[in-house]
Structures are given as structure tokens and as C-alpha cells.
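All protein chains but one are shown at their positions in the complex.
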Amino acid sequence: MATNADQPLSFPADMIRVLRADGTLDPEHDPHLAVDDVVALYRAMMRTRFIDERLVMLQRQGRIGFHIGSLGEEATILGSAWAMRAGDFIFPCYREFGAALLRGMPLQRYLDNMFGNASDNAKGRQMPDHITARDARFGSVSSPIGTQITQAVGFAWAAKLRGDDVVTLVYFGEGSTSSNEFHNGMNFAGVYRVPAVLLCRNNGWAISVPSDQQTATATFAQKGVAYGVHSVRCDGNDLFAVVSATRAAVERAARGDGPTIVEAMTYRMSGHSTSDDPNAYRVDDALAPWRERDPIQRVRSYLIKAGAWDEGRDGELEGEFDREMKQAIAEAEKTPVPSIDSMFADVFESEPWHLREQHQAVVQGPRPQRQH
Amino acid sequence: MATNADQPLSFPADMIRVLRADGTLDPEHDPHLAVDDVVALYRAMMRTRFIDERLVMLQRQGRIGFHIGSLGEEATILGSAWAMRAGDFIFPCYREFGAALLRGMPLQRYLDNMFGNASDNAKGRQMPDHITARDARFGSVSSPIGTQITQAVGFAWAAKLRGDDVVTLVYFGEGSTSSNEFHNGMNFAGVYRVPAVLLCRNNGWAISVPSDQQTATATFAQKGVAYGVHSVRCDGNDLFAVVSATRAAVERAARGDGPTIVEAMTYRMSGHSTSDDPNAYRVDDALAPWRERDPIQRVRSYLIKAGAWDEGRDGELEGEFDREMKQAIAEAEKTPVPSIDSMFADVFESEPWHLREQHQAVVQGPRPQRQH
Amino acid sequence: MPRMNMVQAINDALRLEMRRDSKVIVLGEDVGKLGGVFRVTQGLQQEFGEDRVIDTPLSEGGIIGTAVGMAMYGMVPVPEIQFSDFIFPAFDQIVSEVAKLRYRSGGEFTSKMVIRTPVGGGIRGGHYHSQSPEALFIHTAGLKVVCPSNARDAKGLLIASIRDPDPVLFFEPKRVYRAAKGEVPSEAYEVPLSSAAVVRTGTDVTVIAWGAMLYEAIEASSQAEAQGVSVELIDLRTLWPVDIDTIVTSVKKTGRVVIVHEAPKTCGFGAELVALINEKAFWHLEAPPVRVTGFDTPFPYTLENEYLPLAHRILPAVLETARC
Partner (left out) sequence: MPRMNMVQAINDALRLEMRRDSKVIVLGEDVGKLGGVFRVTQGLQQEFGEDRVIDTPLSEGGIIGTAVGMAMYGMVPVPEIQFSDFIFPAFDQIVSEVAKLRYRSGGEFTSKMVIRTPVGGGIRGGHYHSQSPEALFIHTAGLKVVCPSNARDAKGLLIASIRDPDPVLFFEPKRVYRAAKGEVPSEAYEVPLSSAAVVRTGTDVTVIAWGAMLYEAIEASSQAEAQGVSVELIDLRTLWPVDIDTIVTSVKKTGRVVIVHEAPKTCGFGAELVALINEKAFWHLEAPPVRVTGFDTPFPYTLENEYLPLAHRILPAVLETARC
């Protein structure tokens, strides 16, 4: 029997790979990045990792409460964010602070969030890493899995209805494909052919659950077949492949050909978050092959080979990152906690009677023994 | 690029068809039904349609409040139910009263539900057609779309965990594939390889929404590709094809090879329910080609050709159905409404204090002006 | 002034707001070509096209989730949930996202939208076409909840909701949809949110109701009046934030209160009203506040008139409260 003619049920299950082991680029999908851009991306990946590691230290020292990082996933996150155009929009999952920084969120703003202080633009109302950065054209992180997918599709759909040339990128993990909202987002994306890029960070794990227990399918990308959504897989530890796959998806969306799900094959090198101890469920050996494929190391080798970088300059970078982080941390740490007033603002645009009463009672009442 | 070797992404998108226009059977999928069985199924289909039409009349006369029927979908419903083995279990959507009757639910019990009287096994608590028939190994109809799919998968999973040879069939419409619970049910079915048959009645419509606005895919069966669930399509107006496709899925499940989604291509010949007026959204012309493919007419032609039936016997059948319906209606109509006590029973196994108080207040208090 | 039923009044409100502001769009199951299963959106797709009156796939989560994204983009979505019993597949989007987006983003994003949905019993809908889930949304910080009882209010409250900066759950009592016509101004007007209507003034007992049960309360009040009990009847119109001043003023006058709602009693909005009255008018109470409500069972089909808090159950509560 023939497969259906209208809609091929196959998809390019072979991953897009560009950066070869020998440091050369496969011409088939080479995104032809200028060397300066690769250097900029290398820097951004290094910076992301540096910040990540510093935040884990801060958490261990009890100076911040929590961190959820992107160790090992830097190429997926920065490559995809970089492939978006300036006017495009990003809906985050929760591991993509690097993308927000790349798009212009000031480091200080991020640290203010990590400390939940009075300067945090969300007034310390949310957990660390639950950032919002509207002026970086970057949404608002929320914990419930999957909800951002449908929202991103609605945002993309609105852009299409308004006739604006805006493509929307949304991040989610492979575990999130099991959520209600993955289904809703994908289906609406397909039906309304919205200009969206649905980026599935397949990092192998959903907390302790390995990706092969999440679904009976061999890939996550093939889920696009259920929705008429174009599917593609790429090596998520290959910066060039991620840029290439995302850029193609953006172009496709921008020219009106609808959404793409991009499955980026990467690996969560750390625990799920600072609250997690991965030794309870995975052996360290599992990491070895992925250390070989470290996304930053691969770009470094490429740049060195291209004569655009030398190891010595890594030290410079780290010195620079160290300075900016020290300063931002110091600033964030000395900023006071948000005011009581801030606890009652922004529930509604203006404060209704019941919140005014509750607010006043707190202002007039006793303070807790431990403030926070 | 090659498609993934482990998991072919194609599926037999060509529909299984058995009963040819000339009344012969395509040997490829012929389920080799005994003529007596075909006669029995013909009878069941005729009975289902007769009851359906009578209930619509009752509703028009204001004697029952509502009916949701299966006009045009009889082959899909009866063929699939018939292909299940005696110990198997069925989770209904809401159009499958014919399947419950086929599996032994007494007609009287069905009519008691339609009238919501004191003899209804669910005490008139639910709308008409929201039946429960545990002794027919048939679940409990509820209105919220999709919930039964995940439940059926859980039931099948339980049978598997207990080592019982039970296959579970679940019905849902093509519109229901957009629900959260289709996604959850399909994913869990795939991951745990449960012995389930997921039967999608693609009747072309979800109330006023045509099937091609429900999804961007060319078929609903291909949604199995997103879950590692085996997929098949059949002509839902061809009794033999439905039996064949369902039976193959049952055998597959029973031998431990996991779930199958069967998309049965049929057509909703009436409005969505007696509350609906399809003239508001579809032209009558749309029905013409489907009248040609009437599932009952096709079996009738087959049986006549096989010398196992003649038109005259249709009259006998109708006489018989008329008698049993008249009697069941009369009985149901004269049965009183459920007691006040029944309104407070079965919320919990036994009545807690707050329900006892509410219950007693009603018993002691005034009655409403219109009782129902 | 034209006479309209509630269906027509809501339709009119939608039409006027869609004409005023091209960012207002309607989406939901069967809202387009069919004009909704209750025909509330009838004719809108003809006037505004398929891009502004959208028949969606069968997914409430998809409807509300995409509406959040649209709101973030700057549109003003007015999604319809076909029956409020079917709002639960969207519950996560509403409770976790719609309600919290402004707060969690420090006001950078909002999810301004009006979720319209038919509510309540009286059409023989059984378990799943009759429920009144308002308390679940009132308990969720960040949502406004409205429920009109008549055509004129329905139009003005819907227009006010569409223009309001915050997300609103707009419950439409389906028993009232076509019950009666009333005079409805043909131009656009707002009935302000959080403002109750005193529909009958009295001195002995305050009765608080809304939506379809208002009419049962009116009926019971008339019967009570005939028996010498003077009832002050309040139609809340907006359930949250509730018009607390109107309630407190009335209860301070009468010292007695009966609250009527269709939802199950336990943890229904009636409980909150009793608690608020205790906080604000305890020393004025001359009798225990009484709730006349649906029972703590699923909504039954055949016995729906036994389940609903109709006049026959409100009247004795009013009389007893007055004489207590």
C-alpha cells in the first residue's frame, strides 16, 4: 500500500550535523556564519556557562535559593536564539537565561531576579530563573510544564492575523511533549499555519525520567507528523547545526509556510536543578560520551583551527565574566527585599477593596520573625 | 536522507475496504464471517437505526429530553463491538448505545435511561444516552470529550499488569483527537504497550466543525506516528472492513503487540444531536454521496446476493422492533421518577453528615412546583 | 428602545466592541459558522470574517492558551467555552497563567481577555451541562468574575469587561438566555464592574442572588411580602471583586440575610459571603445567615428542579430568617 500522497509521513530523521569532528563544516547545511559571529556566539556560550557555574556556587553557599541551568545545552539555546531576527519573539521554558542575555537583558536584571530583590522587575515574586524580559522580546517563565507552547502559538497566530513579520520561538524539554499543552500548541500551530518555531530541547532527561520512557517513538521530532507540522532534528551540541535548523525554520515561517518542530539532541550535564541529585538515578558513565561532544569545546576547536581564537583568550574572557558577575552579585545582594506594597500590586491593574484591606492590615500589623 | 530504521514513519494510509460495489468481498482483508453472523449483525444494525429513529420521534414529541444517535455510523459501531471477544471491555463515547445492546444490555434498561426514571440503573442522574452497563462489560458514558480515552488505556494497562487476557476498545470522534486526553491516552498506550483498540469514528463533523478544520493532517490515523501506536484506516461504512480492522487490532493487542488506533471513515447523517440543526452549517448535498454508501444498505445487498436475506424480511424485523420498542417505551414511561433518596445516594459509598442533613431537609421540606 | 433577550444583547455587545476595536476577536468551538450552540455569536463571522470569529479545534486548553498568547501580543480575545462544565481542560491555563501573568511578570505582560461561558441548570442538561463553577475562579487570585441576570446588564457588563484591563470570567445563565426580552439601549454602554443592583428594597431580610436564581429570589420575595416579610433583594452582577458596600449597607439595615446560588453549598461563593458579612456586620446580625443552594452532589438530570434552589426552597428560608 502506498503512503498518503498529500502528506508524506516521512521526515528527515537523520539529524542535521554541520561541524565535523575534524573541525570542518559539512556544506549541505552550513549556515555560513561570519567568523565574528561565531566568536560572538562562542563568547555568549562561555558566558552562559560561567554564570551557570557561579550561580550553582551561590546556591551551595546559601546565598540564592535555587538555580536551574543549561550546562551542556548552550549550543541549543544560544544557537537558536541567535537565529531569530531582531523583531522576533521568544517564549522561554526555564533554562534559557542565556537566550535572554543574548537578546539584551542586562546581567544585573538577571541577578536581581536570582536574589528576588526590590530591583527585580517582577518584584521578587517568582523563584530564581523565572525571568521576564519584555524589552528583550522574551516572555515570562512559569513553572507549569507546557503552558508556554500554546501561548507562543497564540502569539505567533496574532502576529499572522495582524500581518506583522514576526516569528515566534518557543522552548520546551522533551519531557514536556507529554503535556496537554504540547498537544494543544502543536495542533493549533498546524491548523492555523502559524509562524512559529517549536524548539524541543531533547536533553535526555525529565528530572529522573529518561527520554525513552517518555514516549514510545524513536524521536520527538516525528510527533510533528500528528499535526501537519514540519519536523526536523539537529545535533543540539553543534552550534552550526542549531543555527542552520532554526534559521531554516524561521525562513519557512516568515514566508508563510507555517510552523516547524526542531528537535535538538543535547544532554543535561548537571542535575535537573540545584535541588536535584542525579546520582540517585543515573550513572556518571552516561556523561562520558557527551563530554566528548561538549558544544563549547567543539566551537573552540573550530575557531582555533580557523585562526580566530587561541586558548589564552579564554582566560581573558573568564576574567571579564568574573568581574561583571562579582559586581552584579554585589549589587543584587545589597539591594533590599521588595516592599510589602509590591506584594499586593499587579494582581489587578488597580487594587480592589479586598486587597487594599489585606495590604493595610499587613502594613499596620506585626512583622514576621524571619523576614525571608 | 533515510527515514528512521527502528520505526517506519509510514502507515497504511490506504483504507481497508472489503465489501465491493458489486457485493463481492476483497479477499485481502475478508474477515470470513459466517453468513449467520452477517445476518445477526445486519439485524443489530437495523435495530440500532430503528431505535434511533424512534427516539428522535419521542424527542420531537417532547416525551424524552434529548437523543444523540448513530445514523450512518452503524457499521463502525456494531462491527467494532462485534469484533471484541466476550471477555473484552468497551469504553463508550456517547453514540454507541447499539454496541451496549449488542453486548447484552437489555433494551428496557436503555429506555429507562432515556426517560431517566426510577428503574434506570443510574437513577435518572444523567442525560439520555449517558448509559452505564457494567454487566455488558461496557463503561459509563460521560459528556466531557476525551476523558474515556485515557481511562480505557488505564483499564487495559491494569489487565496487562494483572496478566488477564482482556482487550479494551474505546470509542471517540475525530473531533476528540484535539482533546488533552486523546494525547494522554495515546502516549500512555504507546509507552506501556497496552492491549487497547482506540477507535476513532471519523464521521466528518464535530458539531459544526468539519474534520479538516480539526487538524492539519490528511488523516487522523497518522496521529499514531506521534505515539508509537500502530495505525490503520478502514471504510467505516463497510461492515466487513470494520470487523477486519478491529479484529486484527484485537489480535495484535492480545498477543502483546500493543495498541492500535483505527480510523473508521464514516459520516454523521443526522445533526449532532436532537439539539442541533445542521442546516445552519452544512448543505444537504454533502449527504448524497454518503447515502450511496449507506452501511446497512450495503450489507443488505450482500446478503440478498448471498441468498441469505430478502427485502420482505425487513418488514418482519421492523414489526419486531416496533413491538419491543413500544413495550419498552410504555414501561419506561409509566415508571415513576427516581426518589428523592436517590439524589443523595452514591456520592460516597455511605452518606456523610452534610448530605444526610441536606437529604433530610428535602424530605421534610416543600416540593417544587414543577417536579421535572 | 429595542427589546432584546440576553442572547441578542450579548451578541450586540460583541458586535459593537468588535466594530470599535479591530483587536477584539472571538474564538471557540462552533462560534463561527454555526454562531455558537446557543447562537450567541450568530452573524458575527459574516460581518467580521473568519480571522476574527474563529471556529477552533475541540480543545479548551488550546482556546485559552492561544488567547493568552494573543493577549500578550496586544489583541483582546473573547474566547467562548461552550458550557462552563467544559472549562476544566483549560483550568491550568486559566489558574496558572491567565490569573498570574500580570503579577509574575511585574506588569510587563497581561492576559486581558473575557472568557464567556454559559452557566447553570434549568435546561435539563444533567451532570455536564448544568454546573456553576464560579467559586473555583473567585478563589483564584487575579480573576474577575461576572454573572448578569438580564439582557440590559449583560450587554453593559460585557462591554465593561471587554474594556477592563484584567481578565474576566463572564458567566451567562443559560436558563435566562431566551427567557424574556427587555429594553436594551442600542448604543454601547458600560454597566460598571463591582457594582451590585438593589432590585427590591425592604427592611426585614436581605436576599443575595445572581444570574438565573435572581428570578426565583424575586418570586420568593413576593410570596414573603404577601406574608408580611419585607425583603431587600440584591443582584450581585459582579461576583468578584464583589460590591461589598451594597451588601454591608443592606445587612446592617435588615440584620438578616439569605444567600442563594446554584452551585453546591460546600465552599460555594455563599460561604464567602457569610464570612464577609461576619467580618463586616457581625454586630448587626439578628439571625444566622442562611444559604439556599444546590446540594453537595453532582447535578442530577431528572430531579433538577429538586436540586436547584428554586422559590419553594428560598421562601421558607426567608420566612424563618425573618422570624428567627
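Order of writing sets the chain letters: A, B and C. Residues in each chain are counted from 1.
One rule holds in what follows: a residue touches a chain if its C-beta (ideal position, glycine included) is under 8 Å from a C-beta of that chain, and two chains touch if they have at least 3 such contacts.
In this text, all values refer to a predicted model and were calculated from it rather than measured experimentally.
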item: Neighbouring displayed chains - absent chain, whole complex; value: A, B, C
item: Candidate in contact with the missing chain, chosen from A:Thr48, A:Ser80 or A:Asn117; value: A:Asn117
item: Hidden-chain contact residue, picked from the options A:Tyr110, A:Tyr171, A:Phe240 or A:Phe344; value: A:Phe344
item: Option from A:Ile90, A:Leu111 or A:Met127 whose C-beta touches the chain left out; value: A:Met127
item: Among A:Thr48, A:Ser179 or A:Thr246, the residue in touch with the chain that has been omitted; value: A:Ser179
item: Full-complex contact with the absent chain, from C:Phe109, C:Tyr215 or C:Phe269; value: C:Phe269
item: Listed residues A:Phe50, A:Phe66 or A:Trp290, member touching the removed chain; value: A:Phe66
item: Touching residues (missing chain, whole complex) on subunit B; value: 91, 120-123, 125-126, 130, 132-134, 139-140, 142, 144, 147, 149-159, 161-162, 168, 180-181, 183-185, 187-188, 191, 345-349, 352-354
item: Missing-chain contacts mapped onto subunit A; value: 65-66, 116-117, 124-127, 130, 142-146, 175-176, 178-181, 206-209, 213-215, 275-276, 280-281, 337-338, 340, 342-344, 347, 354-355, 358, 362, 365-372
item: Where the missing chain touches subunit C, by residue; value: 85, 88-89, 91-92, 95-96, 99-100, 103-104, 127-128, 135-136, 138-142, 240, 263-264, 266-272, 274-275, 278-279, 282-283, 285, 287-291, 295-298
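One rule holds for everything that comes next: only the chains that are shown with their structure count from here on.
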item: Gap in Å, rounded to a whole number, between the CA centres of subunit C and subunit B; value: 35
item: Subunit A and subunit C, separation of their C-alpha mean positions in angstrom; value: 40
item: Residue list for subunit C, restricted to those that touch at least two other chains; value: 56-57, 59, 61-62, 89
item: Per-residue multi-chain contacts in subunit B, two or more chains; value: 178, 180, 213-215
